[in-house]
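Working notes for the structure below.
Note that this complex is displayed minus one protein chain, with the remaining chains in position.
In order of appearance the chains are A, B and C, and numbering begins at 1 in each one.
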Amino acid sequence: MVIVMNKNATQAEIENVVATLIDKNFDVHRSTGISRTVIGAIGDKQAFDEREFLVLDGVSEVVRITEPYKLASRTFQQEDTIIKIKDVQIGGDEVVVMAGPCAVESATQIETIAAEVKKAGAKILRGGAFKPRTSPYSFQGLGEEGLQQMRSAADKNDLLVVSEIMDRSQVKIMVKYCDILQVGARNMQNFDLLKSLGKIAKPILLKRGMSATIEETLMSAEYIMSGGNYQVIICERGIRTFEKYTRNTMDISSIPVIQKLSHLPIIADPSHGTGIRNKVAPMARAAVAAGAHGLQIEVHNDPDHAASDGAQSLYPEQFAHLMKECRLIANAIGKKM
Amino acid sequence: MVIVMNKNATQAEIENVVATLIDKNFDVHRSTGISRTVIGAIGDKQAFDEREFLVLDGVSEVVRITEPYKLASRTFQQEDTIIKIKDVQIGGDEVVVMAGPCAVESATQIETIAAEVKKAGAKILRGGAFKPRTSPYSFQGLGEEGLQQMRSAADKNDLLVVSEIMDRSQVKIMVKYCDILQVGARNMQNFDLLKSLGKIAKPILLKRGMSATIEETLMSAEYIMSGGNYQVIICERGIRTFEKYTRNTMDISSIPVIQKLSHLPIIADPSHGTGIRNKVAPMARAAVAAGAHGLQIEVHNDPDHAASDGAQSLYPEQFAHLMKECRLIANAIGKKM
Amino acid sequence: MVIVMNKNATQAEIENVVATLIDKNFDVHRSTGISRTVIGAIGDKQAFDEREFLVLDGVSEVVRITEPYKLASRTFQQEDTIIKIKDVQIGGDEVVVMAGPCAVESATQIETIAAEVKKAGAKILRGGAFKPRTSPYSFQGLGEEGLQQMRSAADKNDLLVVSEIMDRSQVKIMVKYCDILQVGARNMQNFDLLKSLGKIAKPILLKRGMSATIEETLMSAEYIMSGGNYQVIICERGIRTFEKYTRNTMDISSIPVIQKLSHLPIIADPSHGTGIRNKVAPMARAAVAAGAHGLQIEVHNDPDHAASDGAQSLYPEQFAHLMKECRLIANAIGKKM
Partner (left out) sequence: MVIVMNKNATQAEIENVVATLIDKNFDVHRSTGISRTVIGAIGDKQAFDEREFLVLDGVSEVVRITEPYKLASRTFQQEDTIIKIKDVQIGGDEVVVMAGPCAVESATQIETIAAEVKKAGAKILRGGAFKPRTSPYSFQGLGEEGLQQMRSAADKNDLLVVSEIMDRSQVKIMVKYCDILQVGARNMQNFDLLKSLGKIAKPILLKRGMSATIEETLMSAEYIMSGGNYQVIICERGIRTFEKYTRNTMDISSIPVIQKLSHLPIIADPSHGTGIRNKVAPMARAAVAAGAHGLQIEVHNDPDHAASDGAQSLYPEQFAHLMKECRLIANAIGKKM
């Protein structure tokens, strides 16, 4: 941490800042320039609130110089984390695709879709059994029955399963049926849930919150990792801006940024990132071109009658075409798919 | 819902939209103008996804004309909801103040602060026992012990108690000690938690999420109300913008906006809304001047050694001074405090 | 500037940063801690691009420690700037009100309104003659004729005149008729215009851009001041956020923030800040309660037939009522109006 004093800070004010730092176990380096004093403070604590120093008399600015996360940081681990589940590897040279409906609606529906996405090249089946819906009057998912149907459809097609967990009380059941547990954008800072997920042995797919900064997203990863579970995949799914035409604004630049800051895999979800079918393909291609480790895409055999999010779901043939384009783009930047 | 067709939409496209609407149980009014057709659709369902129609061929725009919430709406209930707890009324002519530390740290601390805020005119004691912290390495609260200490401090000073619930599993214990259960900004769309709170008989203080629109905030209130609990208080606590100087940008205009859209009480939290002590007083005054039904303010007897959020906590004497100013402002607009 | 090196930065990388700094005329203080090196750099240049150092090998973070503005800063001038025009003082204890129509439409219109706002207590008449309109098909203002009509109406009622300048070519004519020249939000970074205004002897009312940070707003003030014109009044008029209910989100907290960072007066424009009539009064009151030095409010004698912005204009009687409320609020915080 660097504390910049006001130009006209008094000697007493400077001494008080130094004393406060020492009181909180920081090593102090004082540097007095022509116009003002700058104080460097080095500590070993990951968690402190820099505003505590900002409010001291004579202080002009306080700057944190270490990231507030540690385990998720590229400083802590230089090489990329590669998450291996059966024969699928997420985080390496291959762009891995998760696809499927927004919600599991029936055994027939999920089996039809599973076969389609498998054929087109997906490795992981996605689908919701517990649905976080903005309206209490919307379809809330099939629950365990949906999970059973999805597991069965995935097994028949040699696919892995990823599905969203909404509450700590669902951990046991989710672990039973899924290969990857997904934390939705709205739960990115549901810290009790994150803590629970730190104690299980399954990979977690953590979606960036709608207004979360990249730093906060990595802090939520840190929550899971600090519990002992290091298998975290980050997912960019659009942030909220003033632009009204798209549901969210997909922050494609977060992909290279997170790859620089962290060793964790980062994938993209263009379905929620745009919210509308005909924008999904261009944004999926953009994410691959920017270097994403994978994609999560909503595909439905009958989007017009989907129980939820039909408007952003691709038809199976659109998905198959998109996979071909993405494969060429992956190759163009030295990756495979 | 109003569906605007493209200028060059074909007759077949129009028929298809109409058929789809009928299929989904809407009453259809077609209006053909000089340049394009506009279709009005009236249904009785609260929950539908307008994007389902937006993706149909020939459709240019789809506009929802009813709010997606019902119970929370001023249309449903014209007169203001007034929440009565013992002799305190929230939602009427009196500006009610909730004050106390960010976190309960000890019996002595909470008792000292309770006495101070009572003396200055607060009616409700706030304090966290379960703390949602961005960092897993930060102080996480005292848990039930903290609740006990706060209840005791409140009772000694004839104050009510408001505290934050973080997870569904804490409902029972929170109900035991608190008069009002608070849902934090990060949990505003933790739908499982909201559903649980719909089934209890205590008022809920619902904080607007960091990037939640006003509509989404009212939708979360609707979640609670649809379960049967109509005692919801909304709280504005700042939204995220590009401005870096303040932690959040307090959307003071949400106060009159929510008062127009909804019958629920709306209060303001300038401590989290600004994140820095010397901005709390001007923003508290602004909220009262804009017509807020109440304030929630962090006060600490020793902010420099607070376990959390000390930098945004007022000293007791600052709080007492602020209460005096706010009282005059409340009077200026025909309210009391 | 403080440059934080990576944990694993090599000696050569550190030397290169130091050499680069010296090459660019900075004084260098090196501080080597347990885990990383921090380099302090002190220069006398106001303008440099910190990213030049951020891209050097081994650099983790670069932090500017001086504000990029100087003349506008509280460090440069501790006491408040008070702008005196005839018997009006902006920046002191009095809350000064500017009011009038969005656009001057006719001699009769502006005279009627001038008399009304004067009666209610306004000191300055506002009105546009050159209108920045989002649509090329909208009313573009009366030009010089409008300025003449406004000057005449103001003189008859002993009011000052403030009006918006849109282009450098209008400086001469604006100076002829106006007491204060206004720079609109969309022109806040029209640097050629700002430079021209630095060379005239009239006060400038500088509106914060729709997405400008507070720092950028003060940088634009600096542009004017660096030309020699120190009479700059800042105006908060709402920033763009994701909230759709209001046209903009008025950042009331910018008022105390700017008062801390700068000695320049800061006023608020709740008409543009909200965009809708019934939100103007609560936000005007909030701005006064937060400590604004003044208000700018749109008032129209016949808003339903206004050539522009009728929907956000107050009726004269609404304005008069608002003035009374604001006066009480100003008194509550030790100011007059």
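To be clear about the criterion, a residue touches a chain if its C-beta (ideal position, glycine included) is under 8 Å from a C-beta of that chain, and two chains touch if they have at least 3 such contacts.
What you are looking at is a predicted structure, and each value in this text was computed from that prediction instead of being measured.
Asker: Of A:166, A:252 or A:295, which sits in contact with the chain we cannot see?
Answerer: Looking across A:166, A:252 or A:295, the contact with the absent chain belongs to A:252.
Asker: List the residues of chain B that touch the chain left out of this view.
Answerer: 2, 4, 6-8, 27, 29, 31, 33-36, 38, 40, 42, 60-61, 63, 65, 75, 240-242, 244
Asker: Contact with the hidden chain only, please: which chain C residues?
Answerer: These residues touch the chain not displayed: 20, 45-47, 49, 51-52, 54-55, 68, 132-138, 166-169, 186-187, 189-195, 209-211, 216, 219, 222-223, 226-227, 240, 275-278, 303-304, 308-312.
Asker: For chain A, enumerate the residues touching the unshown chain of the complex.
Answerer: Given the touch definition above, chain A has residues 211, 213-215, 239, 241-246, 249-257, 260-261, 273-274, 278-279, 282-283, 285-291, 325, 328-329, 331-333 touching the missing chain.
Criterion: only the chains that are shown with their structure count from here on.
Asker: If you fit chain A onto chain B using the CA atoms, what's the rotation angle, as a multiple of 5 degrees?
Answerer: 180
Asker: Taking shared residue numbers divided by all residue numbers at the interface, is the value for chain B and chain C over half (same) or under half (different)?
Answerer: same
Asker: Could you tell me the distance, in whole angstrom, between the mean C-alpha positions of chain A and chain C?
Answerer: 38
Asker: Where the CA atoms of chain A average out and where those of chain B average out, how many Å apart are those spots?
Answerer: 26
Asker: Roughly how many whole angstrom separate the Cα centroids of chain B and chain C?
Answerer: Between these chains, centre-to-centre, one finds 31 Å.
Asker: Two or more other chains touching the same residue: where does that happen in chain C?
Answerer: Those would be 241-242, 244.
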